[in-house]
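Have a look at the structure below, then the notes.
All protein chains but one are shown at their positions in the complex.
The chains carry the letters A and B, assigned in the order they are written, with residues numbered from 1 in each.
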Amino acid sequence: MTEIDLISNIEKDYILNLAKKGEREDGRDFDEHRKLILEPDLIKKAEGSCLVSLGETKVLAGIKVDKGEPYPDTPDQAVMTTNAELVPLASPFFESGPPDEDSIELARVVDRGIREAPALDMSSLVVREGELVRVIFIDLHILDSDGNLFDASNIAAVTALHTTKIPVLDDEGNPTEDMIPLPVIKTPVSCTFAKIGDNIVVDPSLNEERVLDARLTVTTEDNGYVCAMQKGGNSEFTVDEIMDCIKKSIKIGKEIRKTILKTTGKQKV
Amino acid sequence: MIYVKDRKIVVPGELVATGNFRVYSGAEKEGKNIYSTVVGIVYTDPEKKSIKIVPLKGKYVPRIGDSVIGMVEELALKKAIVDINSPYKGILDVRDASMNRNAEINRLFSVGDIVYAKVMSVSDSVVLYAKPPYGKLREGRIITIPSTKIPRVIGKKGSMISLIKKYTECRIYVGQNGTIWIKGKSEKEDLAIKAIEIINSESHLSGLTDKIMRLLEEKVI
Partner (left out) sequence: MELIKDGIRIDGRKKDELREIKIKAGVLKRADGSAYVEWGMNKVYAAVYGPRELYPRFLRRYDKAILQCRYNMASFSVEERKRPGPDRRSVEISKVTRSALEPVVLTENFPESVINVNIEIVQAEAGTRCAGITAASVALADAGIPMRDLLPACAAGKVGGEIVLDLCKEEDNFGESDLPIAMVPRTGGITLLQMDGLMTEEEIEEALNLAKKGCKIIYEKQKEALKQKYRGNNND
């Protein structure tokens, strides 16, 4: 069975030639994201949620919060897990079954950005140290896979965390009527680049992903620190190229962070 | 008795007509009743008592004699497997792909190549033929639309496609399977693609030729 996501040589050459001229198939500048739409709080059954449309790519993130035992090596920290489902609804090439390497990589890159920033004050989510902490599940449901799942998923997850409300627990650890927002202290934003020939473009479309030589995701936090990176693809980056991507990620990340905070009503004055 | 106005959209299961009508496509008879089976545009001819429903979308079903444009998806021993936007892959045997008797398939084609071919047989598998004037297409652009829209792109007796070729000075090959190859000056290629996209999205509306004419005239200086 040859079910791989092929692109024709004619389309490939067209994209490569455009890139040489400084142009892209959809008319964007190299540093330009596709249209980003955030729809927070669509899923009332989840404690937090957000549907992100990045161009035609659609990712729905849902946050569920439970309670449970902390990990033995971090008794004073809440537990967080991130999971991504590349369901066959979203692409002709996604198959049902246990998570494959693509969905695991996606979930882990999103997780790393959130964990390392850190987006959450994990120590404030402890009920009884070493015994009972909040357990936060970030679930990414991919609905339409049209390029750059990394950034769409990161933005969906982070925005969903911002919308999450959890019940205050009493001394026994039982939920009360009062609700509080999750302690989101940073807003990590990832920015993914595709190296196409000698050029680097941000937010690759599906066709750009099909022709890219190498891929780099750079996640930055509010103060301009880089908090996670992931290189993919079968070619190489120079140090200069990496530094250039980092600079751009910080800049573009700032804009997206503003959008997230504005959408969730958390924009600081 | 026809219940639906000419050129209106119907969906599966709608009662389109009752009586002795000839049904060409997109509908089925149940007793005297004729029901649509697709989302499509109804074309009725009360004089000839015929009904045709042209689906707005759908996969290409190969027919003998069709010219198609496909992508080489896999190379096997002495043959290429070609994706033609259909539930069935096209098979191109090396003997049907070159005038050279000693040709080797992997010298003729690479995976990802676009090939213009003719459907020779559909009985066991979809057999393609790609000797000249058919064969590999190089450079240019390709665009794929639903195969059901291809008759509109071609137009009555080729009027629409001639119009586009004339104004854009592009070479254009139209595959019955919905894939179209265009080669010319780059801005003219863009213009031809724009025209085809409009035909695709507005194929069910009247005044299409005029609209395409205006588009082409405004852009061509």
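Here is the rule we use: contacts are C-beta pairs under 8 Å (C-beta built on N, C-alpha and C of every residue); 3 or more make two chains touch, one makes a residue touch a chain.
Quick caveat: nothing in here was measured; it's all calculated off a predicted structure.
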item: Given A:Leu6, A:Leu36, A:Ala90 or A:Ile246, the one touching the chain that is not displayed; value: A:Ala90
item: Candidate in contact with the missing chain, chosen from A:Leu6, A:Ala19 or A:Ala46; value: A:Ala46
item: Contact residue for the chain not shown (choose from B:Arg22, B:Lys57, B:Arg138 or B:Lys166); value: B:Lys57
item: Contact partner of the left-out chain, one of A:Ala19, A:Ile63, A:Val79 or A:Leu169; value: A:Ile63
item: Touching residues (missing chain, whole complex) on chain A; value: 1, 3, 42-46, 49, 56, 58, 60, 62-64, 66, 83, 85, 87-92, 96, 98-99, 137, 139, 141, 143-146
item: For chain B, residues in touch with the removed chain; value: 9, 11-14, 26, 28, 30, 35, 37-39, 55-59, 61, 87-89, 146, 148, 201-202, 204-206
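By definition in this document, only the chains that are shown with their structure count from here on.
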item: Separation of mean Cα positions, chain B and chain A [Å, integer]; value: 39
item: Residues of chain B touching chain A in the complex; value: 71, 73-74, 81, 83, 110-114, 137-142, 181
item: Residue ranges of chain A in contact with chain B within the complex; value: 2, 6-14
